[in-house]
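The structure is given below, and queries will be raised subsequently.
The excerpt is restricted to a subset of chains, each kept in its original location.
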C-alpha cells in the first residue's frame, strides 16, 4: 500500500480538529505519507473513522478510515522519521520530548516547547534560518515549533516591514474564529449573537512570540527582537479565519507605497524552493476598501496565504492595517507541514535524503 | 386619548430601526407622549403598522398601530415642542434645521449637525453643561445632537477617567453589532460566518467626537479636549451591542484600584435628577474574566448602562479594557431620550414647564 | 431574610441552563421563595456564583450569589415542600423518586418519569385535570412532569384544535434553538453556518408525548389520545425559541376562520385562576405573513405564550401552520413553574395552604 519513495510520517493526536487538518492536507502529499496515527487512551485501538468526529469539508481520505489508532509513544511510530504533533498542550508537555529522544523530528503545533531556548519557533517564510537551532538540541531527533495561530498571520504580514523598515511598537486586536478552540471548544450558547473578549493565554503569546520569531539567530541562540506588543484577543462567531487589526510603529519612516511594495514583492526561501505547500505569494495585498474578510479571503492559495488591506495612517503610531489568515491551515496544520517540507528540503530529517523539488 | 399633562412629541423618520426604538421607549413614558410620527414620501399617509417593518422584541404599541404617517415638515408636527429625529443623515442634512427654525427643540440621532460649533454634542452623563450651547443658537428652537453609537459607549467609560486622571491617548478597536446599520443594512450574505473590517465614516467619528464631547464649554463655545484617538471599526455578526477594545494613556498615573473606584462611584446630574430613562449606575464594572459580552450585558438597566471589564496594564499605553453598550438603546434612541429628559428638567424645551421628578 | 408567607422551594441541579432559568424566574416570585439549591458532587459546597457559569441576560439575583450548593438528596432540602428538578435525565433517573418518597412534591423538567403511567405529563393550559393522577401515586409526596421543550409548544398550539375539531394525524418538523442543549451543549464548530438534522431522542418524544398529554384521564389512568405523529427534528443556529412547521389532519372539517377563532379565544384554568406565571393569552395568532419568528416572538408575555401563524391549507393533510415558543421559559423552567402554581392553587402541595390569587 505504501509508496516506497515517500517519507512515512506519523500524526500524533490525529482525531482532533488540527489532527484532522493534518490528515486532510497530507492526503496525496508528494513527499510524505501517513504511516501511523495516534490518539489518547480512550480512542487507542479503534479505527480512525470510529474515533474521529470528522468535521472537514473534504471527505475523510479512504485509506485512513480503517487505520487503527495507536498509543502516543515512540515505539508505536518506529518507522516514521517525521512526526507531526497535533496534541493539546497538556499532553504535549510530557509526550513530545520522548519522540525527539527516540530520534524523530517532531514538528509540533502545541505551545509546550515554543519558548524553549533551543527549539526553533518558526514560520517557514519568516525565519527559516532558525532551523539552525536544531543542531544545538540535545536530542538525537529534534523539535520544531509552529507558533500560535494568531501569531502566524501577524508575523507573516509584518516580516517585510521588519526586514525593510524595522518595527518598534505594535498594537493588535484579534477577532478569532471558533475553530481555533477545537472540538467541543466554544459552546454555541456562548458565542451565537455574541463575542467573547478573552482567549486564555492568547494575549501573552501574541506579545511574546514575535520577539523570538523575529530574533537574530547566532551560535549562542536567539537574540530577541526589540519589539513592544500590546494585544487584545476576541473570539467571534466566524468558523475559520483570524482577523487582526494592527497599528504599527516602524523603525524608520516609510510611505504607503513603500509598504505596499515590500508586501507585494515579498518571497522567501519557501517560495524559491517551490515547497509543495508554499503559497506562490505569502502575502496578498487586497484592494477592496473593506477587505480582507475571513470568509472571502481565508482560502486564498489553499488557505496558506495571509491577506492584508486597509493600510492607512494611524494617529498614534505610524500605520494601521488589517490582516486575515486561515487559523487551522496557515495557522496550524498547513504551517507545520510547510515547516516539515522546509526541514526536509534542507536535509534536517534524520536519516532521510532531500526530496527532489520540481 | 391624550394625557393633558404629558408633553406631546414627534418622531421624525419613525419607521426605521432607530425610529422603532423611539416608539418602543416612548410607550408609557411618564413625561412624553407620541403625538405625531413622520416618514419619507413613500410611506406618508399610510398607517404606521403598514409602513413599518416592526422588528422589536416588544410588540408594536397599540396606540401607534393606526397612526397615520405625516410628511417630515414642521407644519405636520405643529403642537409638538419636542421633536426626536431618527432621520438618516442624508435626510437630516436639510430637514432638521427647519424644525429648529420653526421653534421646536430637535434632539437628533443623525450626524448632520454633530460638529456644528453651536450644536451641543452630548451624552447626558458626560457633558450636561454643554446644554448651554443652545443659548448661542440662532434658531427660535434648537438642536441637540446625540453622538455616534460607538462614541457614546466610549465616552461613558472614559468620563470618570477623564475627570479623575485625564486621558491623553487612546487606541480603540470596535466590534459593532449589525443593528447599527439599520434595515436592510448589512446583508446576511456579507456577514454570516464573517466580519467586515470597515464601517464607512465610523473611524473618523470615533477619532473626532470625543474631542468635542470632553471639550470645555464657555461663552465662546467648546474648546476641544486634547486627546489623540486611533480607531479601527469592525462589523461583526452580533445583533445588538457594540464592544470596544480600548487602550488608554492617562494624564497622570493611576492604579487599577483607583480606576475601578472612579468607575464604580461615577454618578452624574442625570442620576441625581432621577431622570426617567437614566440608569441607576451609568457604568457597571464586571468581574467575570471574560466579561463584558454583548449578548449578556447589553441589556443592563434596560440597555442604558455601559459595562466595563478586563482592566489590565498595556505594554504600550497605560491600561487596556473592554466596554460594551447597547447601540440602539444607549447608543441611539435611549441616549437621545435621556438628553431630552435632561433638557426638559432644565427648562430647555420651548414653552414647556419643567416636569416634576420623583 | 425569608418572607414567612412564601412557600420555600428547592431547585435541584440549579447551576445548569434550566436551573439558572428557574433561579431567574423565581426571583421576586409572589408565592415561592428559593430556600435551597443543589448541584452535583463537583459543585457541592461551593457558592452559587462560583459554580454557575451564569448566562442569563438578567443579572444573577443578589440573594442567590453566596448561597451554598447542597447535595441532591432529600435531607438537604428538608424544609421545602416543593422541589423543582432541573436535573439531567441521567441524574433524574435515580435522584428524583427519593424526594417524592420523602414527601416532597417534585415538578420536574427531566424526561425520566414522563411516561410513567401514574405521573402526570402536563402543560398547565392543556391538561390540568391530569393533576388527579397524583392521587394514584404511591409516594407520600409526588412527581409532576413537564413535557419535552418542543412538545410543549406543539400541544399548546394544538389544544384548541383537539378540543374543537379533534386532530388525527400530524406532521411536524422542528427547527430548535441551541439553548435547548444546555451548556456546553452544541459546539459552535458544529452549528455555525450549519444545522444538525437530528436531536437524539427528540423525534420519539414528539411522536409519543402528545398521545399521553391529550389522553383522557379517569380513575384507571390516562387513555392515550389516538393521534399519529411523524416528527423530524433539527438543531439550528438560533439562541432561544423553537419553531415548528406543522401539518395537521383534523377530526372534522373546519374553516380557517374557525381555527383562527378557537386559537384566539382559547383560555384555560391557568388564566382563570390568574396564576402568577400564566400568560394572559396562551396563544398569540400573528398576522405577519412571515411570522412567527423565534427572535421576534419568543419573548411574548415574558416567554410564556406560544405564537402561531401562516395558517394555510395543506395538499396532503388539512392545514399547515407555524408555531414558535420559548424553549427554556415556556418549554422548561417557566412551564414547570406554572405547573407548580397550578398544583399550589389546587391544594396539591403537601402541607401547604392554597395561596391567595389576586
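The chains carry the letters A, B and C, assigned in the order they are written, with residues numbered from 1 in each.
Everything below uses one rule, namely that a residue touches a chain if its C-beta (ideal position, glycine included) is under 8 Å from a C-beta of that chain, and two chains touch if they have at least 3 such contacts.
Predicted, not measured: the structure shown is a model, and the values here were computed from it.
Undergrad: Taking the 3 visible copies as a start, how many copies are in the full assembly?
TA: 4
To be clear about the criterion, only the chains that are shown with their structure count from here on.
Undergrad: Give me the fewest steps it takes to get from subunit A to subunit C if each step has to go to a chain it touches.
TA: So the least number of steps between the two chains is 1.
Undergrad: Distance-wise, how many Å sit between the C-alpha centres of subunit A and subunit C, to the nearest whole number?
TA: Computed value for the inter-centroid distance: 48 Å.
Undergrad: Please tell me the distance, in whole Å, between the geometric centres of subunit B and subunit C computed from their C-alpha atoms.
TA: Computed value for the inter-centroid distance: 39 Å.
Undergrad: If you average the Cα atoms of subunit A and of subunit B to get two centres, how far apart are those centres in Å?
TA: Comparing mean C-alpha positions, subunit B is 43 Å from subunit A.
Undergrad: Quick check on subunit A: which residues sit in contact with 2+ other chains?
TA: 192-193, 237-239
Undergrad: Subunit B touches which residues of subunit C in the complex?
TA: 55, 57-59, 192-193, 239, 295-296, 299-300
Undergrad: Can you tell me which positions in subunit C touch subunit A when the two form their complex?
TA: Residues in contact with subunit A: 17, 55, 178-179, 181-193, 237-239.
Undergrad: Can you tell me which positions in subunit A touch subunit B when the two form their complex?
TA: Per the touch definition, subunit A meets subunit B at residues 169-171, 173, 175, 192-198, 207, 228-230, 232, 234, 236-239, 243, 245, 247, 289-296, 309-310, 314-317, 320, 322.
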